[in-house]
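Removed from the display is one protein chain of the complex; every other protein chain stays in position.
And now, chain A:
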Amino acid sequence: MSDVVEKTLSALPSLLSLDSQAGAGKLSPSSKLGNLIKGITELTSKHEEEKLIKKELESIKEQVASPNTTMRQMKEIMVRAIYCEMLGYQASFSYIHAIKLAQQGSVLEKRVGYLAVSLFLNETDEFLLLLVNTVLKDLQSTNLIEVCMALTVVSQMFPKDMIPAILPVVEEKLTHPKEIIRRKAVLALYKFYLIAPNQVQHIHSKFRKALCDKDPGVMTASLHIYLQLIKENPESYKDLTGSMVTILRQVVGGKLPLDFNYHSVPAPWLQIQLLRILAYLGKEDQGTSEMMYDVLEESLRRAEMNHNITYAILFECVKTIYTVHPKSQLLEKAAECIGNFVLSPKINLKYLGLKALTYVVQQDANLALPHQMTIIECLDHSDVIIKRETLELLFRITNAQNVTVIVEKMLEFLRLTCDDYSTIDLVGKVAELAEKYAPDNVWFIQTMNSVFSLGGDVMQPDIPNNFLRLLAEGVDNVEDRQLRLFAVDSYVSLLQGVTAKLPQRFLQVISWVLGEYSYLREEESDPGSVMRLLARLLDQRHTSTETRSWVLGAMTKLCSSPVSVALARDVCERYSGSLNTVLRQKAQELMILSQDTKLRARVLPAEGRLESLEVDSSLSFLDGYVSEALAAGAAPYKSPHQRQEDLVQEKALSLEPYGLSLPVSLSSCSITDRLTDRRSPTLLSMSSGLSGNSTELSHQEGSTTLKLEGVKRVWGKDGYLAQQQSAGETPTPLVELPNPLLSPQSPPSQTQKPSSGLEPDQEKRQLASSLFVGLGSHNSVCLMGRAETAPRHFRRKPRGESSSGASEGSSNSSHSSRSAAVDNLLLSNLLDSTTVASEGGAATTTTPQQTSQRTLDHTTSNGNPHVEGTEQRVEAGGPLSLIRGNGMVAVVPPTHTQTDPQTQQDLHPAPALERPRDLPLASHLPAELSGLARSEFTPLCSDQDSSLALSACRVYKEDALVLLVFISNNNDSALHQMVLQLTCKELEISCISGSPLKEVKGHSVSVCLHTVVMKRASVQVELAGLLSYQRPLGQPQAAQFSLSLSLKHFLRPLTVSTGDYGKMWLSFSHDLKQNLRLVTTEHQEPLTATLDALKGKLHLHVVDIIGSEGIVACRLLQGPGQGQPCLLHCRVNADSLAVWLRSPVPELPDSLLYHCQKALTET
């Protein structure tokens, strides 16, 4: 095929020249496009092209404006305009004419019109509104081609707000006799689902019909929708598994007509789609997965290797097999398949094989073992993409033993690469690995130096931040000192060299570290040397202002000796006149502090800087200031996360505290500045005080327990344990062999080769043994005590965890996740013990490896829980059960049964509808609320040991929604200094519990009452809550939770007379129409039944029902005595209910409609 093209194209120049001579007739003078293109091809420079196109556009402009231009001419003009636009020249004047052409042209011209519209305009363009009527008309046309065109343009772009206008017509097309129309309609609806999911809620049943369509094409189209739906919410579509499996079986079995074959493979794209759907359905679901094993096996078997497209199916099949609940037999076959991919000489397949390996080694690192040599070869592959993919794979199998080799490989790649994308990606990975597995200080610092110098200023800002935090953290023992000292030494020698090439970020890191830790080397060198180096940095032209401010900050810390003071004065003089305010301030500080030694000693104590810094993480001392500022109209606070997003959008990189231009840090005195600076130059996160704590804990834990990361990596998920272990034992580990050449993995032919080919081979094999060390053989190495070589210092948890602490809801989040990992481990041990004898020593027939494995298990299970428990006690300050630490009971459900009997004495008669589970909490409902309708109690969050549990309940008062938060203290000790904060942008929340509660006694329950009102109508809002408290003897803690409130909780019936309704109806401006499903019951009219259902679920007021029409009214709570009304006019229309909503506020009808749809689908 490509040969054919090539031939034609090689003949191209001659054809062109033919055109200009004899072919003039074909390129008639009227063919202006021909002239234009000919003109362009003759040009030599971009500038000339610009001139020519400008001229062309001018002439187009003239022609479209002329009233004499016929539609046919217009069509030709449009094609020219399309051509100009494609080249990047705007022809915006022609947009309106494109729409006109689509409106008025004959079918042919219309087609060009639509094409131009879909190329020129986008969803947000206002011109599109002009198109709505045309589209609507064409959708209803009897000409199939017009309908097709309209559907195509609709799926390309359509204004979201106008979807309701055409939705019914598109829906109708689902039952069109022509399959092509049905197919396009399905895709158009899918597009609607993507841009406005609420609008197509009600037609989900029609999607199912499309799935069962007698035409396979329509069914294929509907799979697009299902792939999306199932991806979003697999639980709701489990019932489709059987159908999907059946479809796939029929497709694989060749039941489709031959039309659907592509290179004699039956409907390959359909198969791929189905396999993806099955993967989503079967993920972590054994029952569902079992249903598909057979068909997966058949797919694997049928897809014989002969064409690219069968590989596509195979690849998808392998991925599915590794995603669903594992079945060993299938896994084996899939692994074999991956092998074929990786070994394939075709480069595309190799790439996919590496991708598949990367995917599966996360579950079982041993799978990489058989392909060591191939992977090594890929490392030196000429294709950068393959190289990068290989590094990605290596990244996944890194452990403490192979880290140096892998990182070296990555840095090698980094030195050669020049595109930002791979740099950012890889630099992050290297930094992560270095932090996690660094074998020693020297290596760590050197690696980080390479990271900073290679990553330059494009890398993620959290890399330097994390690095500095790591340096700053930790106890002041010898090891830490060494690390810091080494860092200082290496930076000093770096600064002594050429600094012009060092990125700004790196210079900032250097100056911070030098400022902080230079005192460690003070004794051996002259005092002013570091100062001088820094001053030299200031002098250099390429140093940015931001870096200068870091340097000045470092100098402030260093100016102790007379030499330095003199130097500092010099610098101050220069910068106190700087135009940059930050620099000027820094210079002033430096000036004052360098002259006043006493003050300096107080503000910047030389040693022991980190320990006793109490950080008020909520910055509560600023509350007054903030509220004043807010009242004065200041912009509300944006979280660091949001700010960062903004920054990213602006493509600016900056995260430095010195440069942080928060008004507070600038205006506050140098002491606060010092404070922030001290914690490490990262942004003060909410958990900073606490995370510091937990890292320390994990250090302690690390010293007594085994290294968990490495172990977990090798074992994978607990479910796969038995199978994987056996897999891990089969290949003999390379490290145990004295001579790598004798490794059983090497194919026999290679070992017998003459020695000429041996040299490079041996090199590679050595590389392999160093890369894959610790994969299959990890445990035995542990036994020999080599796994513990890495200093504890670097064993940080993965970076994400400390930030995700917020969602975990407890202050010691990183700690709890760690213990969760332990639980995991212990659980797997329990599983393990079913296959082998329960006592490690009892196993006499096992291989040494297995024994070591078992000993390992036992140390973990025996040694760990105790340590765990004590740590927890330290952290939480209260007595804790050891249950969790033992790993016997993973989850302790929050119990409310322990509530104090005394408090239960003053109970109010509980409402009858209550469920028994609710009882203890219901007794705490305030008297004035006990008679009102209310929701069930929702547990919000509970402590690890359920000593503290939070639950919520909504009470629907006539004029407000009252949100009750129950704080149950199930512990002996009381809770103090309790502060409960509820925040939500969309809600107005006010506390009505009277005096804010401060304390909850042991074994009692307190209630906080809040009235909640929606500021703007929205379908659903998420409320975030934070409870901070303190146990006696304990540290302050916080529990976070979230609660979602839906619009219907804020709706109340609006009682109006029919007359008033009429008046209001006319005065409201925002309206929305939609067809809803009718509810049918046996003994009621459909209309009454539907309205009753709505009334019951959404608190609406049915004003009147006249014949087949009904009017309904409700209001949205909005402060006492106020409310936003919304009126509904319902009419039965054949088998659906036409609803027309009107309200004075724009958002209300839309959100209410969503809830109506939902309420009716649920009945």
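As a convention for this text, contacts are C-beta pairs under 8 Å (C-beta built on N, C-alpha and C of every residue); 3 or more make two chains touch, one makes a residue touch a chain; residues count from 1.
In the analysis below, contacts and distances are computed from a predicted model.
Student: Of the candidate names "Septin", "AP-3 complex subunit sigma-1", "Phospholipid-transporting ATPase" or "Alpha/beta hydrolase fold-3 domain-containing protein", which one corresponds to the UniProt protein name of the undepicted chain?
Tutor: "AP-3 complex subunit sigma-1"
Student: From the listed residues A:187, A:200 or A:953, report the one that touches the chain absent from this view.
Tutor: A:187
Student: Touch as defined at the start, partner being the missing chain; which of A:205, A:477 or A:493 qualifies?
Tutor: A:205
Student: Which of A:126, A:239 or A:304 touches the chain that is not shown?
Tutor: Counting the whole complex, the residue in contact with the absent chain is A:239.
Student: From the list A:126, A:235, A:259 or A:958, which touches the chain that is not on show?
Tutor: A:259
Student: One chain isn't shown here. Among A:61, A:224 or A:1131, which residue touches it?
Tutor: In the complete complex, the chain left out is touched by residue A:224.
Student: Take the complete complex as the reference. Which residues in chain A touch the chain that isn't displayed?
Tutor: Per the touch rule, chain A residues meeting the hidden chain are 1-2, 4-12, 15-16, 18-19, 23, 26-28, 30-31, 33-34, 37, 72, 79, 82-83, 86-88, 90, 106-108, 111-112, 115, 119, 122-124, 145, 148, 151-152, 155-157, 179-180, 183-184, 187-188, 190-191, 205, 208-209, 211-212, 214-217, 219, 221, 224, 227, 239-240, 242-243, 246-247, 250, 255-257, 259-260, 262, 268-269, 272, 276, 308-309, 311-312, 315-316, 347-348, 350-352, 382-386, 388, 419-422, 425, 1077, 1161.
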